Each structure stands twice: as structure tokens, then as C-alpha cells.
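A single protein chain has been omitted; all remaining protein chains appear in their positions.
So, chain A:
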Amino acid sequence: MIKHILISDPTLRDGNHAVAHQLTANQIAIYATAADEAGVPIVEVGHGNGLGASSMQVGLALEDDVTMLETARKHLSKSKLGIHVIPGFATIKRDLIRALDIGVDVVRVASHCTEADITQRHLGFVRERGKEAYGVLMMSHMAPASVLVEEAQKMELYGAEGIIIMDSAGAYLPSDVEEKITALVNGLKVPVGFHAHNNLGMAVANSITAIQSGAKILDGTARGFGAGAGNTQLEVLIAVLERMGYFTGIDFYKMLDASDIAEREIMPVIPVIKSESIVSGLAGVFSGFSKHVTRISKEYQVDQRDVYRELGNRKVVGGQEDIIIEVVMDLVRKKK
């Protein structure tokens, strides 16, 4: 029996982290067209932290949500348009209704891995509107498998049609993935998914471990374009999945073309695993912090690696970007 894997591609969302949320409407149009041509099932678009997140706190996006979503909608015909939604950043009245009216098909409602409670209203609303709703547990390395199952079960009850855990820090080894995905598959009714980051060079391996443990949804981006060390490189993932006998519905050659286009048109720099990304992964720090850490560390002349270590010690999570400056100032004081 051919096993089907649902691929969601956040090149135009997680990739926005990699360019400090400066993707242009034209770039969105170019990649959306290429991904649609390749038959990518879900193309996720928006600010790196999702709908409604553009702010001084986490970074101002070049384009507003409406422009990004309308542009993508215009260039997607086969692929579904997806968004990442963190309640708090995105409100139902101000953001979600408008996004659905623009024509968003898939909404992935995300929370920190121990705070699924905040997703109830958003998940419920998306289902009420007849759209696809998924639950996403971010920074999942910070909670044991049993807690992830409890939180995921809440999302399932709230209406999630699938639960994706994110290795937001790129901290997992395959054994971690196997333990957590297996527990989730056993504990949930709905399909389980995995979103990797590549800080330790494990993104493709971890994604494959996830499906071997029962996951049915994987995230990947062109050239791995995403926060920090980047995500699972989608064209590589498709190649490996095809070789292993999995079906994604994506045209491999056209996916390679889309990746080439993405490299040429939207990436100032192709993601690589920089030294500080390795430390970030080991410390378990949210990949979306990398631009901020680099900038502030440089400004105050402290070692980024020390900043990541301390952020890891403090168990800082996405949305707490203001702690970075606090950590840097502490290091400056200690240096004196």
C-alpha cells in the first residue's frame, strides 16, 4: 500500500524569519506560483510568527497580512493557502475573519507546547467556518511526551484535524522524535505531524523518523529557508520520501525548479548551519531568535554563543524576544 504524506510548505512564512520578515509581495507571488506548479499541497504564508504578529516586539514585516495573503491567493490554484496563527498575536475579529475572507484554506493554530488551552476559540472558529484547522505545539522539546499528549488531546477536542509538533529550536535527535511522535500517535485520534529545524543537521533524518513513528504530516521549505539554521529542505525530503515509497503528490522535478527559483528570487543567503546555530540548537532556543541575537550581540560586543546558552538556561520561548536584550546586558555587566 502506498503511504501518503501530507506536505505543508512554510517557505513564505518560516522563511520570513530568515529575512527579518522582509519578504516582498513580488517574492511571494514568484514562489507561490512555483510551489503551485509543483503541486505542493499547502503553502503557508505570512509573518514569521504568523498572522497579526508584525510588531516592534518580534519584528515589523515589510508587507501587511492582507497584501501577503491576497498576493498568495492570487497565485495559488491547486495548492491550499495556509496560515500560522498564534492566539494573542492574531485575534479572531481583527485578523482571522479577514484572512478567511481573503480565501485562506488551512489554519494552523499554534501555542507554546504547554499552553494548548489558548487555542480553543481559534480552532473552534475555523471549524465553524468550514475550513481546515490544525493544532501546532511549538518548542515541543521543552515538554515530556506525556505532557505533549495531554496538550495535543486538548487541541483535538477543540476541533484540530491534525496535531503538528514543532522542533522550533532544532534540538531533537531521532530518538527524541521517535519517543514523542509514537506517544502522540498512540494517544490521539487525528493525524500527527512534525516540523523540523536543522540546527544539528538532523532535519531530514528527524522528519523521516517522524513518519516511521507514525506521523502523516511533514513540513519542509525550499532550500530549508527558515528561521535560524533553517527547516527541513523540502526538495531533499521529497527525494528521500519518493525513494522510500511514500507519496506526496508533489512533482519532484518541478519542486527542484521551485527551489532553484526560491534560491534565486527570495533568498539573500541560503540557510547554513552557522556555529551559533549549533549552540542555539544545543541550548534549545527558538530559531526565530537568531536575527535578534546576532544583531544585539554584535551591537554590545558579546559572544552570541553565551547569549544562546543563557537564553536556554532561562527557558525563554517565542514571544519573549525582549529577554534577549536583558541577557545581553547581564553579560555586558559581567564582562565589566
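Criterion: a contact is a pair of C-beta atoms (placed from the backbone, for glycine too) under 8 Å apart; a residue touches a chain by one contact, two chains touch by 3 or more; residues count from 1.
Simple rule for what comes next: contacts and distances are computed from a predicted model.
Between the names "NAD-dependent epimerase/dehydratase domain-containing protein", "Putative spermidine/putrescine transport system permease protein", "Biotin-independent malonate decarboxylase subunit beta" or "BMP family ABC transporter substrate-binding protein", the one given in UniProt for the chain missing from this structure view is "NAD-dependent epimerase/dehydratase domain-containing protein". When you scan A:R108, A:K154 or A:R223 for touch with the missing chain, the hit is A:K154. Within the full complex, the residue among A:M68, A:V192 or A:V317 touching the omitted chain is A:V192. From the set A:G103, A:P174, A:G201 or A:G214, the residue in touch with the chain omitted from the display is A:G214, counting the whole complex. Counting over the whole complex, chain A has residues 117, 120, 124, 127-128, 130, 153-154, 156-159, 161-162, 184-185, 188-192, 214, 216 touching the chain that is not drawn.
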